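Only one protein chain is missing; all other protein chains are in place.
Up next, subunit A:
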């Protein structure tokens, strides 16, 4: 292994350790939050056997211990030899976050404008974010939206929820 390889693997190990520190702290926080929540689980003290709290609290306890070990190892710059994390903050913000916001917006659009409008808009924006351009960009969204509509609501007979504001399919059916 030459010097450049060594420094590159060293950089990767340090990056993984940093990510492990953050992951460990996140796990620790989640375990703490769930443990506090578990104290609200009602317990009948006269019940034989284990209470409804035991299992959730045992899981929280174990998660907290392992999260703390992960964070501690990360803080010391140690990680498992084959463990290479790939998180990149810039990519997350520029590419993954917009898409995840879009997926949540889809739920909201579905509620307000029904399936067709929501899917049409989501696939258009999703295609744009993925870099689809030209004729494919124009055609992909309407084709896929109608295809899925036919598959799920037509062929399978899934219940289509009424839109709260305006549903284009209801309008088209009434024409």
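In the analysis below, a contact is a pair of C-beta atoms (placed from the backbone, for glycine too) under 8 Å apart; a residue touches a chain by one contact, two chains touch by 3 or more; residues count from 1.
Everything below uses one rule, namely that contacts and distances are computed from a predicted model.
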item: The complex's invisible chain, by UniProt name, from "Iron-sulfur cluster-binding protein", "NADH-quinone oxidoreductase subunit K", "Tripartite tricarboxylate transporter permease" or "aminomethyltransferase"; value: "Tripartite tricarboxylate transporter permease"
item: Touch residues of subunit A, complete complex, unshown partner; value: 16, 19-20, 22-23, 27, 30, 34, 37-38, 41-44, 47-52, 55-56, 59-60, 62-63, 66-67, 69-70, 73, 79-88, 91-92, 95-96, 99-100, 102-104, 106-107, 110-111, 115, 119, 122-123, 126-127, 129-132, 136, 140-141, 144-145, 148, 152, 156-159, 161
